[in-house]
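Below: one structure in C-alpha cells.
All protein chains but one are shown in place.
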Amino acid sequence: MTVQPEAPPIGRTRAEIAARVAEDLNDGDYVNVGLGIPLLVPDHVAPDKQVLFHSENGLLGMGPAPAEHERDPDLTEAGKGFTTAVAGAAIFDSAVSFALIRGGRLTATIMGALQVSASGDLANWYVPGRRPGVGGAMDLVQGARTVWIAMEHVDRTGAPKIVERCTLPLTGRGVVDRIYTDLAVLDVTPAGLVLTELAPGVDVATVRAATGAPFAVAAGVGETGR
Amino acid sequence: MTVQPEAPPIGRTRAEIAARVAEDLNDGDYVNVGLGIPLLVPDHVAPDKQVLFHSENGLLGMGPAPAEHERDPDLTEAGKGFTTAVAGAAIFDSAVSFALIRGGRLTATIMGALQVSASGDLANWYVPGRRPGVGGAMDLVQGARTVWIAMEHVDRTGAPKIVERCTLPLTGRGVVDRIYTDLAVLDVTPAGLVLTELAPGVDVATVRAATGAPFAVAAGVGETGR
Amino acid sequence: MIDKIRGSVAEALADVPRRGAMIAVGGFGDCGAPLALVEALCELDVRDVHVVSNNCGIGERGLARMLIEGRIARFTGSFPAHAEFLAQYRAGRIHLDLTPQGTLAERLRAGGAGIPAFYTPAGVGTMLADGTFPAAYGPDGEVLAYSEPKETREFDGRTYVLERALKPDVALIRAHRADRLGNLAFRLTARNFNPLCAMAARLTIAEVEGVVPVGELPPDQIHLPGVFVDHIVEEELIGDRAA
Partner (left out) sequence: MIDKIRGSVAEALADVPRRGAMIAVGGFGDCGAPLALVEALCELDVRDVHVVSNNCGIGERGLARMLIEGRIARFTGSFPAHAEFLAQYRAGRIHLDLTPQGTLAERLRAGGAGIPAFYTPAGVGTMLADGTFPAAYGPDGEVLAYSEPKETREFDGRTYVLERALKPDVALIRAHRADRLGNLAFRLTARNFNPLCAMAARLTIAEVEGVVPVGELPPDQIHLPGVFVDHIVEEELIGDRAA
C-alpha cells in the first residue's frame, strides 16, 4: 500500500500561488486562465490594474462567478461553469476566439500542468487510458505570447512534476516560459531552468529535492524565501 | 480607319437581356450581380419571386439604388455606387462575404465578359496594358454554383466575344455555365456550346456569323427566335 | 417567398439522412447546444452518426442521450469527457478523431469558406500530430487504428501542421432569434460553434428561442446571414414533440 503524503507545511497555498501569479500581471494585459489554480488568479489582481480575462468559448472580459440567482445559461466559461461579463466585455464565435489566441493577442495563458520539462515541454492534457480531451490547450500554448504554469510542485504521490523529460503525452514542445508553484518560481530559459524566487519559508534544498531536473539559482535569491 | 458598326437592329436590348436572365432565377435564389448588364437583372425579377442579391463588399439583400436624398455613404455596392438594403438584409465583413462565395452558397453569379470560350473559359478582368484590377471575379467564378454571363454577343468592333479559345487573360478555366446575349442563349456543356434559345427575330445563321466557335443547336429551337 | 420557419420538428428534420451522416452540433457543453433537436433525432432512430462537436453531451441530455443510446459511430471534437464516451471508445464502438478546439473551429470555418486545407501550429510535436494517438480500439482493448499522422511544413522558421476542412452533411444549431429568411442572432457565449457548424454543413437546421418579423433584426446585428440556414423550428414546438 502506498501512503498519500501530506502537503508540505511550508510554501504557498493554492490561493497564494494564484496571488503570486497575479502580481506579475500588468495593467492592460489580456489573459486566458485554465482550470485549477489559474482560475483563482482573477480574484487576486490588484484593483489598480485592469486585466481582461479571456474564455476560449468566446468571451473577452470574463468577470467573477455569479451568485446562484444571477446565473445565465447563455453565459458560461471554458470549464462550463456559469460566469459573468465585465463592462466592455465582447462576445465572439469560436473561430474568432481562437484567431485571437493563435494570432498572438493574449499576453499570457496561465495553465495547470501534469509535467513540465527542463526545456519547457508541457504535458497537461492526457493520461493514457483516462478520458481523452484536449480542449484548447494545444492552441493556447502555441498562440499566447507567454505560457505560465501555476501548479503544486509535486503530484499527489509526491513525485516531481518538473522533470528532465516529460513521460506523459505532450501539449507542446518548448512552450513554457515560467512556472509558479507552492515552493518557488522558475523561469524556463534557453540555458535551462532558473530558480528566480523561493516561496516564504522554502529553501533551495527543498526545491531541489522536489524537482526532477537541475536548475540554476538566479543571483539575489537567498537560501530561504521570505 | 476602322468604322464602328452600329448595334444589330434585331435581338434583345441590354434591359431585355437582363430581363431574360431574370426569368431563369427562382424564388429563394441567392445571386451576385456584376457591373454592366448584370446590374440590371434585379429590376426584372418577377414580384412573386424573392431573390436575395449579394454584394461582395459585405451585403446580402441588396435593394435598388437610392434616390439622391436617401444616399448613405455607409451603404454602397461592389461597383462603389450607393445602394439600399431590403428588409432582412444582413451585413458582414469581407472575409465572411467571400466565405459565402467560395463556400458555394450563391445560386448564381451573373457577370459580363470580354471573351468566353467554347469550353467555358472566361476572360473578364484584364486587358494587358490597361488598368489592372481583378476585384472578386476570380473568387466568384470558382465559388458560385453557376456562372452566367450576360453580355453583347460581339464587342464594339464587331468581333465575336464567344470564341474557340480566349486570347485575353483568363478569370477562370471551364467556369461558365450559360451565356445570355442580345442574340441568343447558349449553354456550355461537356460536349461544347449548345444554342438553346434565339432572341426574337434572330436566326441561327446570324448567331453563327457573330460567334467565333462552333455550337450545336438544341432540339426545339426554330430557325428564327420568337 | 423565402420562408425557412417550419411548423414541426418532423418537417425540420425530414431531410436528415437516417444512417451514417456526418452531423455537426453547435454548443459548448450545454451552452448553446441544440439539445431538443438532437433528442428529436434520437426519436427518429438516426444511427451510425459521425458527430462533429466540441463535446459529447452532459448527463443524459442532447448528445449524451445519442451517445448512451449507441447511435454515435465516430466523433470529431476536442473534449468528449462523458464517462460513457470513454467506455464506448475503449470498447471499440466509437472512432475518435481528437482535435484541438481551435483547430476544430477553424476546420469548420474552412469547410464553410471553401478553404480545403490550412496550416496551424496547434498540436505540433504532439501525439495528435505525429499519428500515435489511439483513434480506434478493438473489442479486446487493442489499438486498431491510430490518428492520421499530419503533414508538417515550415513557414518563416516555424513548424505547422496541415489541417483539412470539415464539411458535415448536416448541422444542428441553436440560436436566440431568427427571422423567416433564416437570419440568426445568438446570445452571449451560446454563440460559440453554432455559426461555424451552420457555415460548414450542406443542410443546417436551427432550433431557436423565438422568431421575429423580417426586418426586426438590424442588418448590423445579424450574426449569421440566412443563406447559411435551411430550416428553423421554435424550441417550444420541439419540446412539445419530444416530451
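Letters A, B and C name the chains as they come in the text, with residue numbers starting at 1 for each one.
Criterion: a residue touches a chain if its C-beta (ideal position, glycine included) is under 8 Å from a C-beta of that chain, and two chains touch if they have at least 3 such contacts.
The structure presented is a predicted model; accordingly, all values stated were derived computationally and were not measured.
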Problem - Chains in view touching the one left out - result: A, B, C
Exercise for the section: Taking the full complex into account, find the residue in B:135, B:158 or B:201 that is in contact with the omitted chain. Expected result: B:135
Handout entry: Option from A:25, A:78 or A:91 whose C-beta touches the chain left out
Key = A:91
Exercise for the section: Over the whole complex, note the residues of chain C touching the chain we left out. Expected result: 106, 110, 113-121, 155-156, 158, 160, 164, 185-188, 191, 219-221, 223
Exercise for the section: Please give every residue of chain B in contact with the chain that is not shown. Expected result: 55-59, 72-77, 80, 85, 91-95, 97-98, 101-102, 130-139, 142-143, 169-173
Problem - Missing-chain contacts mapped onto chain A - result: 27-28, 30, 50, 52, 54, 59-61, 85, 87-92, 95-96, 98-105, 142-143
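The definition used in the following text is that only the chains that are shown with their structure count from here on.
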Handout entry: Common touching chains of chain C and chain A
Key = none
Exercise for the section: Among all other chains, pick the one whose mean CA position is farthest from the mean CA position of chain C. Expected result: B
Problem - For chain A paired with chain C, centre-to-centre distance based on mean C-alpha positions, whole Å - result: 30
Handout entry: Whole-Å separation of chain centres (CA-atom averages), chain B against chain C
Key = 37
Handout entry: Rounded Å distance between chain A and chain B, as computed from the means of their C-alpha atoms
Key = 57
Completion exercise
Each of the following residues of chain B touches two or more other chains, namely none
Practice task
Identify all positions of chain C at which a residue touches two or more other chains, and write them in rising order.
Solution key: 109
